[in-house]
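Of the protein chains in this complex, one is absent; all others appear in place.
Order as written gives the chain letters A, B and C; numbering starts at 1 within each chain.
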Amino acid sequence: MDKERLLWIYRKMQEIRKFEEKALELFEADKLRGSVHLYIGEEAIAATVCSLLKDTDYITSTHRGHGHCIAKGAELAPALAELMGKATGYCQGRGGSMHIADVTKGNLGANAIVGGGIPIAVGGALAAKLRGTDQVAVSFFGDGASNEGTAHESMNLASVWKLPVIFICENNGFGISTPVKQSTSVEDISVRSAAYDMPGYTVDGNDVLAINEVVTKAIERARKGEGPTLIECKTYRWLGHWTGDPQVYRTKEEVDAWKEKCPIKRLRNHLLENKISTEEEIQKIDEEVIAAVEYAEKFALESPEPDPSTAMDYVFYEN
Amino acid sequence: MDKERLLWIYRKMQEIRKFEEKALELFEADKLRGSVHLYIGEEAIAATVCSLLKDTDYITSTHRGHGHCIAKGAELAPALAELMGKATGYCQGRGGSMHIADVTKGNLGANAIVGGGIPIAVGGALAAKLRGTDQVAVSFFGDGASNEGTAHESMNLASVWKLPVIFICENNGFGISTPVKQSTSVEDISVRSAAYDMPGYTVDGNDVLAINEVVTKAIERARKGEGPTLIECKTYRWLGHWTGDPQVYRTKEEVDAWKEKCPIKRLRNHLLENKISTEEEIQKIDEEVIAAVEYAEKFALESPEPDPSTAMDYVFYEN
Amino acid sequence: MSRKSYAIAIRDVLAEEMRRDDRVFVMGEDIAEQGGIYGCTRGLLEEFGPDRVRNTPISEAAFVGAGVGAALAGMRPVVELMYMDFAFVAADQILNQAAKIRYMYGGKATLPLVIRGQQGVGRGNAATHSQSIEAIFMHIPGLKVVMPSTPADAAGLLRTALRDNNPIMFFEHKILYNTKGEVPDDPDFMIPFGKANIVKEGKDATVIATSQYVGRAEKVAKQLEKEGISVEVIDPRTLVPFDTETVVNSVKKTGRAVVVHEAHKCGGVGAEIASIIMEEAFNYLDAPVIRLGAKSCPLPFNLGLENAVVPQEDDIEKAVKSVLYK
Partner (left out) sequence: MSRKSYAIAIRDVLAEEMRRDDRVFVMGEDIAEQGGIYGCTRGLLEEFGPDRVRNTPISEAAFVGAGVGAALAGMRPVVELMYMDFAFVAADQILNQAAKIRYMYGGKATLPLVIRGQQGVGRGNAATHSQSIEAIFMHIPGLKVVMPSTPADAAGLLRTALRDNNPIMFFEHKILYNTKGEVPDDPDFMIPFGKANIVKEGKDATVIATSQYVGRAEKVAKQLEKEGISVEVIDPRTLVPFDTETVVNSVKKTGRAVVVHEAHKCGGVGAEIASIIMEEAFNYLDAPVIRLGAKSCPLPFNLGLENAVVPQEDDIEKAVKSVLYK
């Protein structure tokens, strides 16, 4: 991977991290409401996958969607404004964290229905195939979502139609409080790829290079018209499922052990150890990210609430 | 397998065959309406599987459910009466062919929604597990149904809960006009068992002995509390998906070739060649079956229509 | 004008629009070689090929969802549900995704998706294959809801649907497929949404009917004419948007109204229409609005039972006389 892309990934991971730390802070200060699911600890996946995509490629995301959204090109200011329900947010305050989208950048949307976005990604890929372009569609979904009927139906459909979809299962060990072992019949979800006659890989979801390798292969396969791939990225969410989660289902030790495996730290070390980049260069990115998040915060806080009299706007396209 | 059970299977297969031939005749004579999906050619599966079940074991069936219903112990007369919508039918004329059930015999019902019965079988097995009995539940479903979300969700659930379910996929090569290859990402649907960490088998669905072997194993496993099994039985439906099906999707040659593989003829030959039974004994069964079907026809034709003033009965249990 | 069946009217519009706009494509169960089990896509495979005429696996959530995604990505998918009853298997993709996405995204997504299929009684399909479920899609905002009652309406409304940029539920009726009528040949023939059809003018009472009940109400109206009762029959044609004005103006004129549909009376579209009439024309009403719809039980298999559950022409006649206190 070239330096430029590595630094891009690093920057996106930091943007996600800092953006979410800010979101949490605003939530705790009661300036932000609703269900906010944080991606902290899982940033390598969204950032690496999206580093391989063009603006014209599609993704569908999940309830835990900030990372995918930012990695797919969203600006932080309107993203944070949307989390605060402001008129300047990506969805003009109508969607919030769980339904954030930026279709202009190929993000077909977060999806608050577990498994709800998977068939939508298949549809994006179908559009590409019908138009004869080399666009691909990436569907992000969780370990929990892998047990929804839509996961199965979508993988089968993508396979029989040889659609350019990359199914990225973010296995963070839990669906809310339920450990994968309790919910999922297999240890490595990627083995399910055999049920759809497609390649399947399980990778360390905190390892940018490992993710890059398999996703590159999957995207090539997709662009060549050879069909879908299932990739499972094993990772961990550092924070509760939502803010205020009592986390009865795991120990502090377990969480701490995973914090040691921080994907950002890991990439940073890789960049330095291999002399791909320098402390200064990285420091500069960090500072730029912090400045961007600060700007986003200011922008979001100062933005107006949507006008209640417009509540009914945007139900239908006015033909 | 002992002779008694072999002859029982033979008898059930004949009952199904003759019952359905009669149903078709009545349909063509306009004495029977609605969607009637005939099982002719696939009889070995229902008969062999149900020969291994007790009355207290459960099954769930499909839109193509006459075979399962008869094999699980339904009497022909009220079954045919139900197909004719008569007051004496199993469902008092409310269900018809697609919704026929006899819960007293453990048949939790035909199901006109493709894939709809699969989770219901899982529920039957769950009840058994909670009560600590050794009951099992068999879910019959088609190749087409295997692509529904419920198939996936149910197999995963049964696996993680180690429930005594046997998933019997009746792969007859088509879902209406759509060949398996067009709808299903794998050639042998049983390979999907690996996605649920359960044993999977593909067998010749026209071969009573082969079916018997794997189903016996699966039932033993289930009764011992070791969990579910997926069994794919490859077979073929001789007739159209429904009466009047133009069958644009296959050739007469293909149909004829499968008729050569008639499961009833095959079992009959086996019984005779291995001197398990005699022409006379088999002939006697055939005659009894024909008499039973004739009786059923007379019963059904002479039975009254349900009284329209009772149309609202049975919506709710009156507590 | 050409005389054709309701099914062929649908098929022809699909073909014409597919010729006109290569973003339009169709998918569903057995719609390719088989041409759909009611023939509404017959011949399309031959003309447009397997890319644009796609047999799907039996996975309604996936292929409705793929329709949502393809629409978001700039295509104009038409998804056939073999029976509208199967919408329940894909309900999340219709009600939580298709219906809400444009709004949730602050108007920044466009979702031109037509979900079409047949529903209703008449072929002995019993409870899971005979329902009329339009009320559900009227209740959840974000979907346009269309119910053609004639071949011409099927053609004109379907073309409007195919050129609309919103998700649309297009409810055909299985027993209308073989009914024949004159259909304009104009390749741009469209019937606007939200414009009710006054099927027959009248002055004594208004009957608002949908789908197969439009023809039946008209028949009853003609009979009553002989008895000197003048009935106005209105077909709303689209439930979302709903043409309140035409309905309310009619009731202001007649002072009496009957609503009849095949869906269950309880919680059906008739309740909404009756309530709108009360809200908008209370002072004009000389009698309470009568609603006719299926009784509150699943649809039975037996024909006699089925007829006892859904409204009969007799019931319409009685209801009209009842609002006239005759």
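Throughout what follows, contacts are C-beta pairs under 8 Å (C-beta built on N, C-alpha and C of every residue); 3 or more make two chains touch, one makes a residue touch a chain.
Predicted model only: the values in this text are computed from it and were never measured.
Between the chain not shown and the residues C:42, C:123, C:139 or C:163, the one that touches is C:139.
When the whole complex is considered, the residue among C:175, C:198, C:287 or C:303 that touches the unshown chain is C:287. Even with one chain removed from view, chain A keeps its contact list with that chain: residues 33-35, 85-86, 91, 93-96, 98-99, 112-116, 144-145, 147-149, 175-178, 182-184, 246, 248-249, 305-306, 308-312, 314-315.
Listed for chain C, the residues touching the missing chain in the whole complex are 85-86, 88-89, 91-92, 95-96, 99-100, 103-104, 126-128, 131, 133, 135-136, 138-142, 240, 263-264, 266-272, 274-275, 278-279, 282, 285, 287-291, 295-298, 300.
Mapped onto chain B, the footprint of the missing chain covers residues 58, 60, 89-95, 99, 101-104, 108-109, 111, 113, 116, 118-131, 137, 149-150, 153-154, 156-157, 160-161, 313-317, 319.
Going forward, only the chains that are shown with their structure count from here on.
Identification of common neighbours of chain B and chain C yields A.
Set against the C-alpha centre of chain B, every other chain centre is closer than that of A. In whole angstrom, the spacing between the mean C-alpha positions of chain B and chain C is 36. The distance from the centre of chain A to the centre of chain B, with each centre set as the mean of the Cα atoms, comes to 45 Å. The set of chain C residues that touch two or more partner chains comprises 56-57, 59, 61-62. Looking at chain A, residues 149-150, 153, 156-157, 160 sit in touch with two or more other chains.
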